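Every protein chain but one is kept in place in this view of the complex.
Moving on to subunit A:
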Amino acid sequence: MVAADSEGRNASRVRQLVHWCVLPFRVLLVLTSHRGIQMYESDGSVMVYWHALDAGDASLVQAVFARGIAASGHFICVGMWSGRVLVFDIPAKGPNIVLSEELAGHQTPITDIATEPAQGQDCVADMVTADDSGLLCVWQSGPEFKLLTRIPGFGVPCPSVQLWQGTIAAGYGNGQVRLYEASTGTLHVQIDAHARAICALDLAPEVGKLLSAAEDTFVHIWQLSRSPEGGYIEAAPLL
């Protein structure tokens, strides 16, 4: 497997994230740290791309890092401490990876990115990005990504976000889980789910089950479904 952190152990050299990016013709392993973004072939044999983080604009007091990785079509998106989202265009094979765009929608560090294939005419949104202020941005991917909606935060970070059938599931630092309609940004479900900050959300797409894990030591599972009256998303506690 890929070499362990060869820079020596030190509190500052922390691997922030690792993510398998499943693209139409290949799978890449993407790693982020405070130094940069690395992309490897799926067997870890070859590093195909390295993007050094540019601390240029960072003031002395800002931590510089990349956080939030997701694949959308043949793009890989990585979030930055500055709030920018880097969009990399990935060829079907080989190392000819290009930074195609830098999305500007956030002013505070990105926390998480979620993607899913677009659901159809009514919902072209296929990516949502979240940040430390709790702001969510909803995007449509393409040669040029388009910002569709912004869902404002309310003073707490949004550490984790998921996208499923046109619904955004967001977990917040105050223990709340909220479900929004991606195309309009409308809030449909608000759950006082946890007593501490939510660490992570995960979703089982085939059965519509959402899992939330938080620092209060609890894990909850929610069943998502569509309301028979309005067609909007609903959630019921399962565990």
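By definition in this document, contacts are C-beta pairs under 8 Å (C-beta built on N, C-alpha and C of every residue); 3 or more make two chains touch, one makes a residue touch a chain; residues count from 1.
We take it that contacts and distances are computed from a predicted model.
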{"item": "Chain not displayed: protein name in its UniProt record (\"Vacuolar protein sorting-associated protein 51 homolog\", \"Organic solute carrier partner 1\", \"BHLH domain-containing protein\" or \"Thiamine pyrophosphokinase\")", "value": "\"Organic solute carrier partner 1\""}
{"item": "Contact footprint on subunit A, counting only the chain that is left out", "value": "7-12, 14, 34, 60-63, 65, 108-109, 111, 131-133, 155-157, 159, 173-176, 186-197, 215-218, 227, 229-230, 232, 234-237"}
